[in-house]
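Just below is one structure, and these are the notes that go with it.
One protein chain is absent from this view; the other protein chains keep their places.
Here is chain A:
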């Protein structure tokens, strides 16, 4: 199914903030169904073409894990954790769980959330300006904003935002923290959430968590406390680090060639399509998404037998010339732009409307407040994070 018996080590190391690994194009052309070795030592199959990635991600028969699926690493990672074990992962029960949350992410609700998120971004930019130029955009804005937004969603008070940020960082950073720290952060988070859920049950607020506690799903079922904790944790780990990193990467891409920034200053109406284009163009998207194939499936690159663990590289798919004209160009007005950065199909990102909103607001606020913004280091010197789950840049130093 591939040329020869070559086995590629995966993940493929990132190059820099802008340049994708050369391996992506080579694999799309020559080896679209590639054998890879994961950090655990287990083998899997890597898909790099747009059509193949989309087809496999969107196939409702396939799930993220199974008992005999290849493991990413010894410890497993977020999707193998508590969150995965107590929430329905497929079929009708998964859809009922999802749809109780998507209720909170409609286009209308995003319009209502916008002023609040804009006020948060303004407050963080005020603080960044007060500290003075240069600054690390990721630490001052990218990291706190999404955690503030999720705390609001869960009805968590402002005074607990810092603890949430710490828990989230610890739960996801498989490389930076010791196992003991990760375990104790998880235990603290679960204990906090249990108390918070009990308090909300007594006195429900106007937040998603209160609604999940008091309401029922389409089958009339209530969520158990364990599912509520897992849902809270799921939203935090799925929505914090991803968005935080994307804020940093987006600004790095737009400032790396200042022509992009100036085009946005001249025409802020480009913000919406510019955000989509940076999501597509992302050269540091992280690991990709796993699907365990319970049945044989045929993709353009070949036949994948039942039992395959497929790693879907959305980053490579997003640079596929067969799907995007001039895929190597960052085009701020590209439309339509059906990139796969939020996945596709029944497991695709629930938080995508919120992530889009946070990215759009961040960009608008920075264009308005700091039009002279520029990178404080050469774009090629921005260092990608090394980690297993979410891709990003370690810091994004800027001046103004």
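Here, a contact is a pair of C-beta atoms (placed from the backbone, for glycine too) under 8 Å apart; a residue touches a chain by one contact, two chains touch by 3 or more; residues count from 1.
By our rule, contacts and distances are computed from a predicted model.
When the unshown chain is looked up in UniProt, the name that turns up among "Glutathione import ATP-binding protein GsiA", "Transketolase", "Ferredoxin" or "NADH dehydrogenase subunit G" is "Ferredoxin". Residue-wise, the contact with the chain that is not shown comes from A:218, picked out of A:218, A:306, A:328 or A:378. Screening A:133, A:186, A:210 or A:348 for touch with the missing chain picks out A:348. Across the entire complex, the residue among A:214, A:300 or A:335 in touch with the chain not shown is A:335.
Contact between chain A and the unshown chain involves residues 58, 98-100, 102-108, 110, 218, 335-338, 342, 344-346, 348, 350, 352-353.
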